[in-house]
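I'd like to ask you about the structure that follows.
All protein chains of the complex are present and in place, except for one that has been dropped.
Presenting chain A:
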Amino acid sequence: MSANAVSCTIKSPVALQIGDAVSDSSRPGVYITDITLAEPVNIQEISFKNYYTAYLTVRLQRREDGSAKWVTCLRNYCLMSNPHAEDGSHDYFSIYRHQMLTEPDNVTTVRLILRQPSSEWLNFSIEEINIHPCAKEDSERDVPAWISTLTPVEEPLDLNHCGHVPVPIQLSFALEMDFLIQRRFPPAFSRCGHSLR
């Protein structure tokens, strides 16, 4: 994939609840996660894996002229079109620079506000958060770097990057039959995973 993710500290999510006591019967519908970056970064991409979060708001703290300012760069981005159903609940997402309302430059902290209005789900969160910095300074609308490895049609494309599932190696049919016949006892079936190792 693109440039290596910057190192960041992801704090544990804080639930927003009305009232003081944390009661078991009501589950929070909003979580806030802060991610602090070691040094100010120009963000190219934020990628993550969803776990039952319906809407995402992203706020950035930018360091400008010595002062730190909070700006909203994404408001109520919909991750699950129907919060009560499973659609999109486990999907991987990427938010790119050009999708953000403000320029994510010189960012010191990223705040993710997760919302899940449905009472169906016990928990919701966002996992595997990675923040990728800009590779080059001049790229405003940068395409994902893996697309530059896309070769023209005449040359073979490395499909491993595109979610292509490797089909188990198929021996010639006759050889396969010979293998099966040679054993004396019925073999034990097993699931050996997706591909031959």
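Just so we're on the same page, a residue touches a chain if its C-beta (ideal position, glycine included) is under 8 Å from a C-beta of that chain, and two chains touch if they have at least 3 such contacts; residues count from 1.
Here is the rule we use: contacts and distances are computed from a predicted model.
From the set "TBC1 domain family, member 19", "Distal membrane-arm assembly complex protein 2", "Translation initiation factor eIF2B subunit epsilon" or "Nuclear pore complex protein Nup85", the protein name that UniProt assigns to the chain left out of the figure is "TBC1 domain family, member 19".
Interface with the hidden chain, as seen from chain A, comprises residues 1, 47, 49, 51-52, 74, 77-78, 81-82, 84-94, 96, 98-99, 101, 119-124, 128, 141, 143-144, 146-147, 150, 153, 156-157, 159, 161-168, 170-171, 173, 176-177, 179-181, 183, 186-192, 194, 196.
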